[in-house]
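Pasting in a structure now, in structure tokens, and then I'll have a few things to ask.
Of the protein chains in this complex, all but one are displayed in their positions.
Chains here go by letter, A, B and C, matching the order in which they are written, and residues are numbered from 1 within each.
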Amino acid sequence: MHVTIAEAEKIVEAARDKALAIGTQMCIAVVDSGGNLVAFGRMDGAQLASISISEHKARTAATFRRPTRVFEDGIQRSDYKYILSLDGVIASRGGIPLVEDGKLIGAIGCSGAAGSQDEAACKVGAATINK
Amino acid sequence: MHVTIAEAEKIVEAARDKALAIGTQMCIAVVDSGGNLVAFGRMDGAQLASISISEHKARTAATFRRPTRVFEDGIQRSDYKYILSLDGVIASRGGIPLVEDGKLIGAIGCSGAAGSQDEAACKVGAATINK
Amino acid sequence: MHVTIAEAEKIVEAARDKALAIGTQMCIAVVDSGGNLVAFGRMDGAQLASISISEHKARTAATFRRPTRVFEDGIQRSDYKYILSLDGVIASRGGIPLVEDGKLIGAIGCSGAAGSQDEAACKVGAATINK
Partner (left out) sequence: MHVTIAEAEKIVEAARDKALAIGTQMCIAVVDSGGNLVAFGRMDGAQLASISISEHKARTAATFRRPTRVFEDGIQRSDYKYILSLDGVIASRGGIPLVEDGKLIGAIGCSGAAGSQDEAACKVGAATINK
């Protein structure tokens, strides 16, 4: 199962509203359960580096089926440094799986602000799907 | 000068309406004048290969400042085969520059259907900017 | 807004004068605000690896809109190791944004000597723009 384009655009819009509400500019990406891009938006003023980072976060959340936060948390502990060598990982908050009826249908990734802000926007976007 | 996210989303929407009207599924990408992604949408059912092709078309149209159609036309003629060796070229219709007040502000790329259909959707998207 | 070629060449020249003054050889790259190369010079005797490193530093400074030093400093602290997993980052001093009238117009990157020397040359180059 995959997130639809209609759902993906609602997710991007919801995340963007959150980003605006907290006074930040982000890139927001939604991928399907295959890790392939469905929708993307770069807010005016968002840093260019966040284009690929937001998509990377979304892809990591989808293909590892977990929030990218677990990787960031993991490398804080010296015994999890190996995470940085795993193909496809991005160890930074702001990537969250989208789950419908217990099934992965995609993921959202946000980048451009502080990690906690990126994650906050992600959560708002994901909340349109994850109940 | 760069296309804004508000403009880019209108462009994607207009191109998608056209794609729907002609019964096709496409990926639609909008980049700014530096070739960096601003907005992207993959219609339900569009082939995955078109994700990168649509962005490539948009980037080529922006960085060469001409429709990708000129490259497709060129390689039909035996004396322009060298085009295939130029870095960054995609020689396929469906990439069109966005020009506002005579200045390049970005480009749109469409992929997923026949070349003529991709280009038709591009034109409708670009028409929201190019007067 | 973008740095002009005339400005970029002055930046390269100023950074090179500094590099010469401190007895080093560097590669010096200037990119525009979209991260695209404007001017580049490799001093006689500079190591080849610094060709891409100098451009990478400049691009990172432009696309993240901050000196690359913040990334080098960050990974010295155990809680910022995730920086190494962010797309496009180079965590090494010697990349500085160029800011004119409060707007990013590009960035300079220097590589070839010690990090502190690379950064010193960058600062001299950037000072022709940043007041």
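Operating definition for what follows: contacts are C-beta pairs under 8 Å (C-beta built on N, C-alpha and C of every residue); 3 or more make two chains touch, one makes a residue touch a chain.
Just so we're clear, the structure is a prediction, and the values are computed from it rather than from any experiment.
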{"item": "Partner chains on view for the chain not depicted", "value": "B, C"}
{"item": "Given B:8, B:27, B:62 or B:91, the one touching the chain that is not displayed", "value": "B:62"}
{"item": "In chain C, positions touching the absent partner", "value": "4-6, 8-9, 34, 36-44, 48, 51"}
{"item": "Touch list for chain B against the chain that is not drawn", "value": "34-35, 60, 62-65, 78-79, 81-82, 84-89"}
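In this text, only the chains that are shown with their structure count from here on.
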{"item": "Centre distance in Å when chain A and chain B are each reduced to the mean of their C-alpha atoms", "value": "26"}
{"item": "Chain A-chain C separation of Cα centroids, rounded to whole Å", "value": "30"}
{"item": "Touching two or more other chains - residue numbers and ranges from chain A", "value": "48"}
